[in-house]
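Here's the structure we're looking at; comments come further down.
Presenting chain A:
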Amino acid sequence: MLSLLLIVVPFLSALLLFVSKSKSTKQISLFSTIITFGIAVAAMFMVKHNPNTNLLQLDLNWIPSLGIHFNIEINMLSSLLVLLTAFLLPLIVLSAFKNEYANEHQFYGLMLMMQSALMGVFMTNDGFLFYVFWELALIPIYFICLLWGGENRAAITFKFFVYTLLGSLFMLVGLIYVYNHTNIDGMKSWNINALYEAGRSLNADQQGVVFWLIFIAFAIKMPIFPFHTWQPNTYVNAPTQGTMLLSGIMLKMGTFALIKWLLPLTPIGLQDCGHTAIILSVIGIVYASCIAIVQKDYKRLIAYSSIAHVGLISAGILTANQQGLQGAIMQMLAHGVNVVALFLIADILLRHTGTRELDKLGGIRNMNGNFAVLFLIVVLGSVALPLTNGFVGEFLLLSGVYKYNAAIAGFAGLSVILGAVYMLRSYQHIMLGERIDNHNTFGALATSDKAVLIIACIAIVAFGIYPAPLNSMAEQGIKELLAIIKPN
Partner candidate 1 sequence: MINGISINYYLLLSTVLFIIGAVGVMARRNSIIIFMCVELMLNAVNLLLVSFSTLHNDATGQVFVFFIMAVAAAEVAVGLAILSMIYRNLKTIDTDILSNLKH
Partner candidate 2 sequence: MIKLIPLVPLFPLLGFLVNGFFGKKLSKSLSGSIASIAVLASFIISVLAFIELNGSTNKSNVIDVFSWINAGDLKIPFQFLYDNLSSLFLLIITGIGFLIHVYSTGYMHDDEGFSRFFTYLNLFVFFMLLLVLGNNYLITFVGWEGVGLCSYLLIGFWFKNTAYNNAAKKAFIMNRIGDLGFLLGIFLIYITFGSITYTDIFDKAGSVPTSTITAIALLLFVGAMGKSAQLPLYTWLPDAMAGPTPVSALIHAATMVTAGIFMVVRSNIFYSISDVASETVAIVGGITALFAACIGLLQNDIKKILAYSTVSQLGLMFLGLGVGAYSSAVFHVTTHAFFKALLFLGAGSVIHAMGGEQDIRKMGGLKGKIKITFLTMFIATIAISGLPPFSGFFSKDELLAHVYEHSKALWLVGMLTSILTAFYMFRMLYLTFYGKFRGTHEQEHHLHESPPSMTFPLIILAILSALGGLLGLPEFLHLPNWMHHQIGEVIIMKGKSLITLSHEVELILMCLAVAAAAASIFFAYNLYLKNKVLPVANESELKSWQRLIYNKFYVDEIYEALIRKPIDAVSDVLYKYVDVAIIDGVVNGVGSAVKGVGSVVRLAQNGNIGFYIISMIMGIVFIVLFTLLYR
């Protein structure tokens, strides 16, 4: 029931917004997202302390003849992603308060729609339903980018949509292929366990094919080098909240799906092809980091940094060991928070100074010290300084990759250095030194922006120092998953 609420509450709120066109759109959305967050927290506690309650799962027969169920469940792993989604949405909604969007009831409505679909993606235990939610999540974000994006948005969102959709179609083919091999009492089934079983029963060649078919969809979504070129443009052109949704949560769809929908499905395929995929991921880390160094637009810089981060996450996942996977989960949580904060900062910069160009900024620290501190904490979180949230994930990820192959880990570890280079460089350009042009005021932060940044910073530090509550869940969840991937 709780799990259904997580989908239904945002969905109904979105419908309410679409229909009512109320003046207090912002308040309604904030209220809805906070309620959802409350439910998510409750669900997480329940997972931890009372996992067998049937409040957490729901299994309705949707299309019986095809073995399709409306099957959603909050378990150890999904609760973390659900929590992330529920945690970020209020922040994203709040961050939009200072922007005046035309037709804002639609804007907020679409965001809530998106939340609903994302929740579905993370919770579902039915392969078909997964695909449906996966695509459904694409539509609101497409419209958000299309209707409220920057210049040239039509062509860019177009590419984004077609590109990701192409990937999804391949995934659909891969999933159907596995589905065709399922057999539950003579019936085919889309149930995740049936799919796992069917996937494992395939021979090496078949698993390899399925692996690539599905991996491509995730690789495009995350995105992994060299399927990433839609991403920077889309991130830059999307409205800030769209970018936050894309990078903060939607990106995690890819990584999470990799964990839940690919690794256990094709263990042999992973063994045979995982290496190539890891290498692609790792190339992406260094490649995107290098490119981030020379970016002039701060938002684009963050976009590339996101590619680098996700490359490491993906590499960690594909190593399929406890540390890599657990690190991936932790890093997803951390990256979600950090990147949302970073994009908000980019938006604040744009609103207060009219530009995001590094060369035109500078000296803001003189004008607003509090902002500088918050910004710095976020930067430190994203360069994974110890005792920030980014560290635990990155450390575990790298140790997972190291376990897999030391040389690859060494190469991937370059991100430790390069990340510091581009993050500190941009921070210096924006905040430090003297102001270049003659704008000498930056102004105080809006309360909503400040609230978002402070909450993000608290999360960054708190979960950096004491990650255990989340980490223990990730550990447990990954252990269960590994028991499926590597039964012996």
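Regarding selection, all candidates are chains of the complex that A comes from, given by their letters.
Simple rule for what comes next: contacts are C-beta pairs under 8 Å (C-beta built on N, C-alpha and C of every residue); 3 or more make two chains touch, one makes a residue touch a chain; residues count from 1.
Small disclaimer: the values here were computed from a predicted structure and weren't measured.
Chemist: Given the candidates 1 or 2, which is the one that touches chain A in this complex?
Modeler: Selected candidate: 2.
Chemist: Going by the contact rule at the top, pick out the chain A residues touching candidate 2 in the complex.
Modeler: Listed in rising order, the residues are 159, 162-163, 226, 228-230, 287, 290-291, 293-295, 321-323, 326-327, 363, 365-366, 380, 385-387, 391-392, 395-396, 398-399, 402-403, 406, 409-410, 413-414, 416-417, 420-421, 424-425, 428, 431-434, 466-468, 471-472, 475, 478-479.
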